[in-house]
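Here the complex is missing one protein chain, while the rest keep their positions.
Here is chain A:
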Amino acid sequence: MDDTTRLTNDQSIKLFIQRDYSEGTAVKFQERFPTELEGRIDRNEFTGIISEINAIFADAEALSCKTFMENCCACLTGYLLLLCMPTHYEKCVKRAAKYIAEKNENVLNHRGIFMVDPMEKGLRCIEVCIANTRR
């Protein structure tokens, strides 16, 4: 993970998109458009990225037949099975990291925006760094 503290200087702004607890303790980030991004990126595009991240984390914690069987088999083997294969949750976390990296490369970096994976912060917030090249 790149050291993002180097972006902190007079020319850049950092904002933190907090968690949305209005529906409970499930992992969900606030889907509101921060005013500092006005003019840099399309409003719907940005909130679309946030809602896709929310959807991936919702899928990670969703109960399905597959996760039920995975957990039962892991329990019966004394959790030694988890040393051999990644869990559904770990796969989803990896998918979210890949999605954010791909969006950074294709969409956000061109506009001077850099989004940090929320897992780096313990799923507390999504850090968005804005490089202020214009004065």
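As a working rule, contacts are C-beta pairs under 8 Å (C-beta built on N, C-alpha and C of every residue); 3 or more make two chains touch, one makes a residue touch a chain; residues count from 1.
Simple rule for what comes next: contacts and distances are computed from a predicted model.
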| query | According to its UniProt entry, is the unseen chain "Palmitoyltransferase", "RAB5 interacting factor", "Very-long-chain (3R)-3-hydroxyacyl-CoA dehydratase" or "Prolactin"? | reply | "Palmitoyltransferase"
| message | Under the stated touch rule, tell me which residues of chain A contact the chain that is not displayed. | response | 1, 3, 5, 8, 14-16, 19, 21-25, 75, 78-80, 120-122, 124-125, 127
